[in-house]
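What follows is a set of notes on a single structure, which appears directly below.
Every protein chain except one is present and positioned as in the full complex.
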Amino acid sequence: MINLLPPNLPYFICITLLLIGLYTMIIKKSLIKKIMGLNIFSTSVFLFLISMAYRRGGAPPIKAEGVELYVNPLPHALVLTGIVVALALTSFALILVINIYKEHKTLDSEKLTKL
Amino acid sequence: MNPVVIRTVTRILVPFIQLFGFYIIVHGPVSPGGGFQGGVVVGASMILLALAYGAHEAESKVSHHVRIAMDSLGSLAYAGIGLLGIAAGGLFLQYNIIPLPLPPARVNGIMIFLIGVAIGVHIMALVLSLFLHTTEETEKDD
Amino acid sequence: MNKLNHLLVVIVLLAIGVMMSIAVLEMPEFADPDAPIHRHVAPRYMAMSYQETGVPNMVTAILADYRGYDTLGELTVIFAGGVAVLSILGGKRKK
Amino acid sequence: MNISQHFPILVIITLFTGAYLAPLAGLWKRKLCYPLAVLSALLSFLFSVVILLSVLEHGIIRYHVGGWEPPWGIELLVDPLSAFMALIVSFIGLLAVVYSKDYIAGEIPDKKLPAYYSLLQLIIGGMLGALMTGDLFNLFVMTEIFSISAYALVSIAQKKGSLIASYNYLILASVGTTFILFSTGFIYMVTGSLNMVDISQRLSALESPWVMYNGLILLVIGFAIKSALFPLHTWLPDAHSIAPSPVSVLLSALVIKVGAYSIIRSVFTVFGPGLLEQSGVVTIPVTWMASLGILLGSIYAITQTDIKRMLAYSSVAHIGYILLGIGLASTASMTGGIFHILNHALGKACLFFCAGAVLHKTGIRNVEEYTGLAGKMPITMIAFTLAAISLVGIPPTSGFMSKFYLAIGAYQESWIFLAVILLGSLLSAVFYFRVINLIYFGEPEHKSGVREQGAEIGGVVHRQPTTDNRREAPLTMLIPIIILALGSTLFGILVHIPLSVVEPAVKLLLGM
Partner (left out) sequence: MIEHVLPVPPAALFIVGALLIPLLKGQLRKIFLLFIPIVAFVNLLYLPQGTYWTYHFVGFDLIFGRVDSTSLPFGYIFVIMAFLGALYAIHVKESSEHIAAFILVGASLGAVFAGDYLSLYLFLAIMTVSSAFLVFSRRRKSATDAGFRYLIFHFFGGSLLLAGIILYYISTGNLYFGLLEGNELYLYLILIGFLVKAAVPPFHTWLTDAYPEGTATGSVFLSAFTTKTGVYLLVRAFPGTEILIWLGAIMAVYGVVYAVIENDGRKLLAYSIISQVGYMVAAAGLGTQMAINGAIAHALCHILYKALLFMGPGAVLQVTGREKLTELGGLFKAMPVTFWLFMVGGVSISGVPFFNGFVSKTMIIASAGLQGEAVVYVLLLLASVGTFLHTCLKLPYYMFFATDRGIKAEEPPRNMLMSMGLTAFLCLFIGIYPAILYNILPYPVDFVPYTTEKVVEKIALLSFTLLGFWLLKDKIAGQPTISLDTDWFYRKAGPAFMWFCRNPASVFASWKDLAYAKICFAFILLFRHNSPELLLTAEKRVIQSRERRQLASRQPAPLDSLTIGFSIFMFTFIVALFLLLLVFGKLVP
């Protein structure tokens, strides 16, 4: 196991980030922090996609003379899309939170529970 | 707080930021970048303007109506380019069949460029909208 | 949230982590040039995208041409986000 | 070149274009938004009718967007199942748009109308996109489109608590979509492809299945969150009950079905007939969760007083039926499950429309105030009865037939599932007949004293139906209700029509 760990370390980091994101969303009471947790969570996925695209000795995926080995461009495109989706989600969630705060004057999910 | 420094720096920086943003949009096909990235940069320049001069400044430069129009038209332009493929007898979003007096690969390049611009227009308006609407009423409370 | 719940959450999350790690151990090695993702679909983009689309930036080529439909969807997502924000705030900014 | 070959993409693009146009039209004339939305929904409905017919005639449609062949470009894959679902979605979507005109006028301020219609078209278009696509990542994108529109539509009326409901929905469903993206990464990692058909071919040649299983599990759970499978349903009751009624219809009748459809796709198409044996890893737990959902969803529904909340909980139970049928993965159970998608869509849409009509005309949400509404809104209430009877599963309505197939399939697996289905019907009879009883035989509260006395004396009291207090909803609301009620009754008699689509779809999915 020790031998196997270093090569796939980025993936382990992604999974760790994923767990951190989930943990934040479960434990933290502030609505904003839940959104942060969501963002960590989705970032871990982007990181996962991007790190799988890397290829030892690969050049950036822009066509250049004499270069044959590029990193995989497809996950990059996917991650771009994913980031934009996360942006839309986050912005909407934040606006909801702003309005929730205006309405209830609190962002603590425990307190909102008792409404 | 004295906003003079911020305002001056902003006034100087904004044109350059915007220029850089347009550069990113336009050079999407050949270098890292593209419509999304450039659009965000241009939008961010407007946000900077709003931060330094207040939301009204940004509002007066790009009003609500204009932003909505840019949003819709950007998206419509993308869908329209896609429909051009059908109109030309190909498939949806098929560029190389669009009848331009150029080799097919060049047509693709032009369409990719146009799409980048459409996305850029859409995103720059949207980013500004998001910012302005988010801050809208909190500002009033201050 | 009391300590017990806290512990429970951590245990469950760690369980997921451990079990996903089993999958990670079976994954193709990181940065392996011969991983399946580098062998199946991607080679065509690297070899042909410039000839087929006339654009040297492969990411842009994929984004706007090969998977242009995805990008249309993406644009629609962000459009939906914008409209969603408008719908919460009720349109016009008051002067 | 034949234009009809482009219908799979046009059915989506029409709605998206309509959605893009709505804010623009709102700048010019707000009244224009409604006809535009109706027009685009109508067009896409007509397109999907043509698609269904041509799929039945010529087999699977594959549309290569942008002209790129599948593993490189995105492919639209329309098989009988997706065409069937697309027809349901676009039809009920059209009805919801039509219904919105008068209903929404009282619910949201005028200046939000463009945003409302735009989101309405986006949610329908997103669902159609998710149904038609043959690409895993595109499925994720389309799922996000309809999800974001759904979150926004939940909170659009700015009722008390709607923001919190929307926030809950957003966060929980986003966890689901992120799971989906994560599993897309897993699957892409081991296959190098995003095309569903391509993936299924390459997966069956795979030697080490752990990554694949992880991907499958995350994919199914992600979509199970979207479809509100039982313990993952916590976002549903709030979101579905607080949303404006046309939106409730879309959410309850369609959105969760699209989630169920995506589970079907991921289990049977992505993991393919070749791996059907192994996919028991997910289908077996899914059947147990669905069984729990049938029972507990109905039990929760019994304890509700708010009609829309009751209907929302009943949706939890019904998604249980659908996923039970899918999870059992036999011919009969799959037929029942997929057929139940249609029946529940028709029935639940009708019920939510009726609840909306009542809410619109009288402001009543509480079940116990439904007393004597049959006199005031007879047509609506008859429709409500028919749809409720269909959902309880009493012959000759369509709900019975799907439950019959489901029950046959369930018994082939285990008697427990049969018992669950029958008990679930019994429980749903409790809460639906409670409402029906109140509608027809309950008395308005202020009269109850008089009535009691009269009943004691005469045994029968002659009641003159007063015609002046008849307050049916406007036609735009009444027509969808009537159509759906008729549909959920007639399809019980004309079962062969939906089955002629469902059966080939099931055969295809099970690889027969």
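We call the chains A, B, C and D, going by the order they appear; numbering starts again at 1 in every chain.
Please note the rule applied: contacts are C-beta pairs under 8 Å (C-beta built on N, C-alpha and C of every residue); 3 or more make two chains touch, one makes a residue touch a chain.
Remember, predicted model here, so these are calculated numbers, not experimental data.
Just so you know, the chain we are not showing touches A, C, D across the whole complex.
Of the listed positions D:Tyr34, D:Tyr188 or D:Tyr300, the one in contact with the omitted chain in the full complex is D:Tyr300. Per the touch definition above, the residue from D:Asn168, D:Asn343 or D:Ser488 contacting the chain not shown is D:Asn168. Of the listed positions D:Leu32, D:Ile364, D:Leu486 or D:Leu510, the one in contact with the omitted chain in the full complex is D:Ile364.
Which of D:Val11, D:Ala429, D:Ala485 or D:Val501 touches the hidden chain is settled by the complete complex: it is D:Ala429.
Among D:Gln5, D:Gln412 or D:Thr476, the one in contact with the hidden chain is D:Gln412. Within the entire complex, the positions of chain A that touch the omitted partner chain are 22, 25-29, 34, 109, 112-115.
Residues of chain D in touch with the missing chain: 159-162, 164-165, 168, 171-172, 175-176, 179, 213-214, 217-218, 220-221, 224-225, 230-232, 234-235, 237-238, 241-242, 281-282, 284-285, 289, 296, 299-300, 302-306, 308-309, 363-366, 368-369, 389, 394-396, 400-401, 404, 407-408, 411-412, 418-419, 422-423, 425-426, 429-430, 433-434, 437, 440-443, 445, 451-452, 455-464, 495-496, 499.
Mapped onto chain C, contacts with the missing chain fall at residues 1, 8-9, 12-13, 15-16, 19-20, 22.
Simple rule for what comes next: only the chains that are shown with their structure count from here on.
Computed centre separation for the pair chain C/chain D is 27 angstrom, with centres defined by C-alpha atoms. One finds 9 Å separating the Cα centroids of chain A and chain C.
Chain C has residues 20, 27, 35, 37-38, 41-42, 45, 56-57, 59, 61, 63, 65, 67-74, 76-82, 84-86, 88-89, 91-92 in contact with two or more other chains.
The multi-chain contact residues of chain D, meaning those touching 2 or more other chains, are 16, 20, 23, 65-66, 137, 141, 144, 148, 151-152, 155, 163, 188-189, 194.
Interface residues of chain A, counted against chain D in their complex, comprise 18, 22, 25, 31, 34-35, 38, 41-42, 45, 48-49, 52, 74-75, 78, 81-82, 85, 88-89, 92-93, 96-97, 99-100, 103, 112, 115. Those residues of chain B lying in contact with chain D across their complex are 65, 68-69, 71-73, 75-76, 79, 82-83, 85-86, 89-97. Residues of chain D touching chain C in their complex: 16, 19-20, 23, 65-66, 68, 71-74, 109, 111-112, 114-116, 118-119, 122, 125-126, 129, 135, 137-138, 141-142, 144-145, 148-149, 151-153, 155-156, 158, 163, 186, 188-194, 202, 208, 210-211, 213-214.
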